[in-house]
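Working notes, beginning with the structure itself.
The complex appears here minus one protein chain, its other protein chains still in place.
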Amino acid sequence: MSDWTLFEVFVRSKHGLNHKHVGSVHAADAAMALENARELYTRRSEGVSIWVVPSAAITASSPDEKEPLFDPSDDKVYRHATFYDLPKEVGHM
Amino acid sequence: MYAQLVDTGAKRLKTLEEMSPEERAFQEKIDAEIKIEPKNWMPEGYRRTLIRQISQHAHSEIVGMLPEKNWLTRAPNFKRKLQLLAKIQDEGGHGLYLYSAMETLGADRDEEVAKLHSGEVKYSSIFNYPALSWADMGTIGWLVDGAAIVNQVVLQRTSYGPYSRAMIRICKEESFHQRQGYQILLHMMQNGTDEQKAMVQDSINRFWWPAMMMFGPHDSDSPNSAQSMAWKIKRMSNDDLRQRFIDQTVPQLEFLGCTAPDPELKWNETRGHYDFGEIDWTEFYDVVKGNGPCNRDRLRTRRKAIEEGTWVREAASAYAAKQKQKNAAA
Partner (left out) sequence: MNQNQALFEYLLRLGDSDMILGQRLCEWVGNAPALEEEMAIGNVALDLIGQARSWLTLAAEVASAAELEAAGRSADDLAFTRDERAYRNLLIVEQANGNFADTMARQYLFDVWHYHLLSALSGSADERVAAIAAKGLKEVTYHLRRSSAWIKRLGDGTEESHARMQDAIDEIWTYSGEMFIADEVDNLLAVAGIGADLNRLRSLWQADVQALLAEATLNCPSMDEYMQRGSKQGLHTEQLGFLLAEMQFLPRAYPGASW
């Protein structure tokens, strides 16, 4: 199977939710990868939609860069709604 | 267990002081129960041991399909046939989840499967025992899956993220396997003829000790356990897992109205556990070395499937390449 490609599989479990990474499959092409993913990852009606992506096509952030990439957003509390106190009288916003 | 003898390459634990800064940071993360993810730095020994352990676990799922397949085509009615097929198919799926987790460590599935076929890497010794009667489908589900579940529940907390997530998914799906097996036996014991009841007892007699062996050698004979525990690849010792399994299994055995082929099996009030007899370790090592009743057959079947399928896989690749070319030209 060495020349079958490794594909990463993403399944959307319900309408309205994001696709979520669930694992990988081997397949000769994308169409087969979709079928194989369906057989493997949705045996218990776990999905309404599947994406497959060749693993080699994914660029991932490096864990070494976790601090420069993600820490700067930690102190930007003003991006979150809870940062803004409003008088009760204003009601729900 | 499904991975019984995994060599970590380390006979002694390093202290934090002996570790390089990277190793120390790694160990501290593990001690803090932070999951290790594929691209994180990890010691080579950790990576190698995990590949070994996950691949053995995966191989066991795949080879484990074979004893049950032996009765799939002879299942006695619609209900049992559908249940058994769904269970066997889950096992194939679980093998694939595990290979998928293993591949995140940079291992190649085909290379690891080749190691299985050459005998270099093992699978669980339990699958080298033959399935000789329909009752074995019950016993395998109850005892063999039951033993596997005891181990896998603990492994949901293993330190490597993809392995842990595969275990969580597998445990969720496997919850029906053990019940399926137990129900087969219970139905025969409660509604069966004398012949069927004898079939159940015979099956338990044959599988009892091999199931106990699934947890591997005594802790005192497991030189690699300390490192695996420190890395949290393993989360409970062989003997502790075995005791937990026996404690939960004996009441189920009694409810069936069957006995275990172990005269020393009895409740120990002081310990709060069941005492049990000594495993025949000579048999265990013989089976691990390849001399079980079915070792040769199991490997032959798996090798043959992959060898005879070569032209099919090649055809699929050739077709995919042609289509790609056609689409590029269009």
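Each chain carries a letter (A and B) given by its place in the written order, and its residues are counted from 1.
By definition in this document, contacts are C-beta pairs under 8 Å (C-beta built on N, C-alpha and C of every residue); 3 or more make two chains touch, one makes a residue touch a chain.
Everything quoted here is computed from the prediction, not taken from an experiment.
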item: Hidden-chain contact residue, picked from the options B:Met19, B:Ile168, B:Ile279 or B:Ala316; value: B:Ala316
item: Touch criterion as defined above, residue of B:Thr15, B:Thr73 or B:Asn327 at the omitted chain; value: B:Thr73
item: Contact footprint on chain B, counting only the chain that is left out; value: 62, 65-66, 69, 72-78, 80-82, 85-86, 88-89, 92-93, 95-96, 99, 134, 184, 187-188, 191-193, 195-196, 301-302, 304-306, 308-320, 322
item: Touching residues (missing chain, whole complex) on chain A; value: 1, 4, 25-28, 31-32, 35-36, 39-40, 43
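Criterion: only the chains that are shown with their structure count from here on.
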item: Centroid distance [mean C-alpha coordinates] between chain B and chain A, Å; value: 29
item: Residues of chain B that touch chain A when the two form their complex; value: 37, 39-41, 89-90, 93, 96-97, 100-101, 103, 108-110, 166, 173, 313-314, 316-317, 319-320, 323-324
item: In the complex, chain A residues that touch chain B; value: 1-4, 6, 23-26, 28-29, 32, 40, 43-44, 60, 62-63
